[in-house]
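Mind looking over this structure? Questions follow.
Only one protein chain is missing; all other protein chains are in place.
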Amino acid sequence: MINSDLQALVTTLEMAALTTLILLIVGTPLAWYLAKMTSRFKVIIEAVVALPLVLPPTVLGFYLLIAFSPEHLPGQLWQQATGQQLAFSFSAIVIGSVLYSLPFVVQPLQKAFEQLGDSLLEAGALLGAGPIDRFFSIVLPLTKASFITAASLGFAHTVGEFGVILMIGGNIPGETRVLSIALFDHVEAFDYARAHLLAISLLIGSMVLLAAIYWLNLPKRSNSKNLSQVRSVK
Amino acid sequence: MINSDLQALVTTLEMAALTTLILLIVGTPLAWYLAKMTSRFKVIIEAVVALPLVLPPTVLGFYLLIAFSPEHLPGQLWQQATGQQLAFSFSAIVIGSVLYSLPFVVQPLQKAFEQLGDSLLEAGALLGAGPIDRFFSIVLPLTKASFITAASLGFAHTVGEFGVILMIGGNIPGETRVLSIALFDHVEAFDYARAHLLAISLLIGSMVLLAAIYWLNLPKRSNSKNLSQVRSVK
Amino acid sequence: GQAYQSNVNDSTNTKTKSDDNNKPLRIAVAANFTPVLKVLLKDFTRQTGIKTQVISGASGAMFLQIKYGAPFDMFLSADSRRPKELEQAGYALKGSRKTYAIGQLALYSSSNNSNANSLGQLSLEEELAVDQLRKPPARFAIANPDTAPYGKAAKEALTHLGLWQLYESRLIKGINIGQTFAQLRSKAVTRGIVANSQLVLNNLSGVIIPSNYHQAIEQQLIIIRSSKQQTAAEKLSHFLLSAQSQNRIVSYGYAQTQLVNNANKKLSELTAK
Amino acid sequence: MMMSKTKLNKVPTDEYPQLNINIRVSYQQFELAINLPIPLKGITGIFGHSASGKSTLLRAIAGLEKTLIGDITLAGANVADNILVNTEQDHYLKPEARKIGLVFQNSRLFEHLSVLGNLEFSVKRCKNRQLDLNEVIELTELTTLLEHQVNQLSGGQQQRVALARAILAEPKLLLLDEPLSALDQHSKTQLLKMMLNIQKKLNLPMLYVSHSLDELQQVCDTLLVLAKGKVVNFGNIHQIIHQLNNFGDYTLIHQQTSLSLPIKQFNNGHGLAVLALNAQQDIYLTSDKAFENQTQLRCFILASDISIALTEPNNSSIVNHLFGIIKQISHRENKVLLTINCGSQEFFVTISAFSQQKLSLSSRQQVYLQFKASAVRTFIH
Partner (left out) sequence: MMMSKTKLNKVPTDEYPQLNINIRVSYQQFELAINLPIPLKGITGIFGHSASGKSTLLRAIAGLEKTLIGDITLAGANVADNILVNTEQDHYLKPEARKIGLVFQNSRLFEHLSVLGNLEFSVKRCKNRQLDLNEVIELTELTTLLEHQVNQLSGGQQQRVALARAILAEPKLLLLDEPLSALDQHSKTQLLKMMLNIQKKLNLPMLYVSHSLDELQQVCDTLLVLAKGKVVNFGNIHQIIHQLNNFGDYTLIHQQTSLSLPIKQFNNGHGLAVLALNAQQDIYLTSDKAFENQTQLRCFILASDISIALTEPNNSSIVNHLFGIIKQISHRENKVLLTINCGSQEFFVTISAFSQQKLSLSSRQQVYLQFKASAVRTFIH
């Protein structure tokens, strides 16, 4: 009984961790590009990235399901490349979550990169730091807080995701059955005691996780000049 | 037939606009407070704000429904104050959406306020600007881009919301039946033609809206020094 | 519902191994029947040694998933329309479509002394139902008549009583009967029409709405044509339709099915001609 | 060494407002500890090495240093008694309520506003405006820059905008943290003139932080010297500079005689202005149009610019010959600092040890001081 929930927890964590990783790897250059881009196509790309927000997850899931099925190109390509069906696989829910959570990662990062400005990057370049070096030695540490926001929004949103995953994953235990679906199932199956238990564990677990993340991000600022002056200008 | 979709569209826009407005009004001071707060409770508040992300919407909806029912305090208070039942009302879906979309508004604003720093606020204070004045004359214009991000994330997420609204709204035409539910109903009822049509309209509509928003935000930066130097440090 | 497997390790095997015999029989089932199925499957596994895995969900979603290649062996829908469509579209094993249960509507009220209204004689029931229904509350919960079979039946019952007009503007429509029940349980809405089986399973009582007020809520199953475990699936189909199982199903708040299945057979014979 | 309070009471407190400071601001490796009443008369200079606490002091007065302990009051004739901060009584007046302006060391312009927008920010929030926006714009030479974004400005342009913005707010007290450091000599001079004008026009006291004693000597009445967070000198600027001549850190200043003298004649017909040193003796310097409306002139003569002659010099282009009596002779390495009384005014002269040897000067000896008209320096002319 509890075993099956544990299994869902493991799947959820695997999926959310992998999704967050991919989101950061894909989202960071995308956000950087958008932040520095001046072309008029920028607004279009921005709108496309934000689109998953507007569609109800189940509907988004419906379209993804169609795309992932072996009858359509993305699903076909995947099958040719990996020999496995894409729909109803672990890979499918990761891809779905990545698409669905992309705006939550891209937008905070983009704004952070925009606010950063160029002056410190110019200084870095003139000390011999190339673009990659500058990114890791200047941009990343200065926008650390936004990366944490982006990652935690992405992670949390993936954990809470339900409609898309249910549709393209098919709720298969050990593969695509995640905690949010398990929780939903408990409610549907009138198993309120277990639903409450799971919901509360989920809440406490995520709260501890989120608090830990935010706390990790806290001490860095504590002895800065700005902080000591907060009271004066509140 | 199409009438009912139009009605859903109107309800959706009303709901999303009202929700976004409330989100900005509630989220801005909250984000400011979190950005400037140094207490250790900060992480806890941050985690609580982020919680709606983690719970599957239907489950969140279930708990909200319990809270909104006349049997429980929030629902009771509402009924005493307004004389109307909260659950299954337009107010209920607005409140639900506000809670659900809060992190999308608070987090980008908070990060923007944190990155802003105090130096310009100090300068403003010494020119005689009080806190409210400073907010509108300095903070708001300097974080305009983040406000637009926050508002568009909040709006889009509310439009796409489905699970919570369905549970606490009850799909009442003209009151709580929104576009995302209508869309889902069409899919469930095998009415794929209408579903596709609605989804495409929704996509195009939101894309135009989002593009317009981002475009509004674009020209402001175009003649700044930073921009002209972008190529050098990419 | 959750996965029912005699051995949890098997689930990991399903990822890696493609040995069909080792794979459990994967059953997609409408959420409202999941608890009953789980009880029945215990016996089934004991008798046949066939391992099973239950995937519970909304019939609509599962229907779409099967169309797009979901790796299910069997589908227990909450209605008859979707199995029929799947059969016509060629996703079902020919002749595998069977009615395994017939839903029964019940009027549920979370606020009043409904405990007094224990299930009794039909005539009394009828009286009670009509009686209560004639006084419509401000809000009344049913499943969505356009998409959910229990909702459609509820609408028919109300129409039959000439009350649909009265009720139409007061309805809280759940996406499926599960959500309607959840809405009622939250007490945000106090009265509504749910599946009788939901009440039985939760030790609640309501008033059964006579089945002649609406078309039968046939819950049908099919065996998926692409399944590699069709024999095991057929065994389960037989098991579910056996008199013993049917009796247990009825004891969980469903109506008698015998009649319908026969009628069904005749119907399909007729249409086949 | 901190000045005793009694000494400061010379300045009539019933005439000028006074800033009473008794504070302590502590950082890990630095502590600012100031206990001092500052009479707010004209422009008060603040001088000291880098990291001596100048900016911290200004920030404390403005209400931006939150680790501050102690109290600051602004008391005086025109201003109602006003406690800016008193940590013992848990009293704290917010920066925006203090009516104190501050030009920061880094300009801190509002990036979202144009140059004009930055100036209007102040104007809008200023009640009972006395200054004319256009006039200030002209004086700070911002006329052609009004529509520019502030991040497009050169360093010097930014400082001018920051200065204009602070002045336009017309505060009760203006704090200036090296407001002209990025400007060339010419602009500096122009702006210092403007500030002096505005100081008088609005009767607006200023505290002025600078690394340039020349600058301060020209505009300040009073000087405060900070070192390592402590006040080491405070008082009349001429006195302080003369004290620094004798005791001061070599690295801090050029030794000099600092003077404020009445103008006897604006132009003697030969392009020289005449200042009355005392009843018998005059000092000549190159005349300037700017002297025309003044009765008093502030000037300084570097000790190194004055030479000593034993007999009254003739046949030289040097116009100033003053008769004096050597009061004190002090040696430092290869240099000799002479303090010479010409009437009641002390003059400071440095000569080389070699010259001293040659002339073998001794205390109470009568000598002639000679210096060129152009050695009488006025920073602003």
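We just call them A, B, C and D in the order they show up, numbering each chain from 1.
Please note the rule applied: contacts are C-beta pairs under 8 Å (C-beta built on N, C-alpha and C of every residue); 3 or more make two chains touch, one makes a residue touch a chain.
Here the structure is a predicted model, which means the values were calculated and not measured.
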item	value
Given D:Arg24, D:Lys66, D:Lys193 or D:His211, the one touching the chain that is not displayed	D:His211
Given A:Leu77, A:Leu127 or A:Ile204, the one touching the chain that is not displayed	A:Leu127
Touch with the omitted chain, as defined above, among D:Ser307, D:Gln345 or D:Gln365	D:Ser307
Touch criterion as defined above, residue of D:Asn134, D:Asn334 or D:Ser362 at the omitted chain	D:Asn334
Residues in subunit A touching the chain absent from view	119-120, 122-131, 133-134, 137-138, 141-142, 144, 223-226
Contacts of subunit D with the absent chain, listed as residue ranges	27, 29, 48-51, 54-55, 105-106, 144-145, 148, 152-157, 160, 177-178, 181-187, 189, 211, 249, 251-252, 268, 270-272, 284, 286-287, 304-305, 307-311, 313, 315-319, 333-335, 349-359, 370, 372-375
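Criterion: only the chains that are shown with their structure count from here on.
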item	value
Identifier of the chain whose CA centre is least distant from the whole-structure CA centre	B
Rounded Å distance between subunit C and subunit D, as computed from the means of their C-alpha atoms	92
Separation of mean Cα positions, subunit D and subunit A [Å, integer]	59
Distance from the mean Cα position of subunit C to that of subunit B, given in whole angstrom	38
Residues of subunit D engaged with two or more neighbouring chains	63-64, 94-95
Contacts with two or more other chains, residues of subunit A listed in rising order	58, 62, 187, 229-230, 232-233
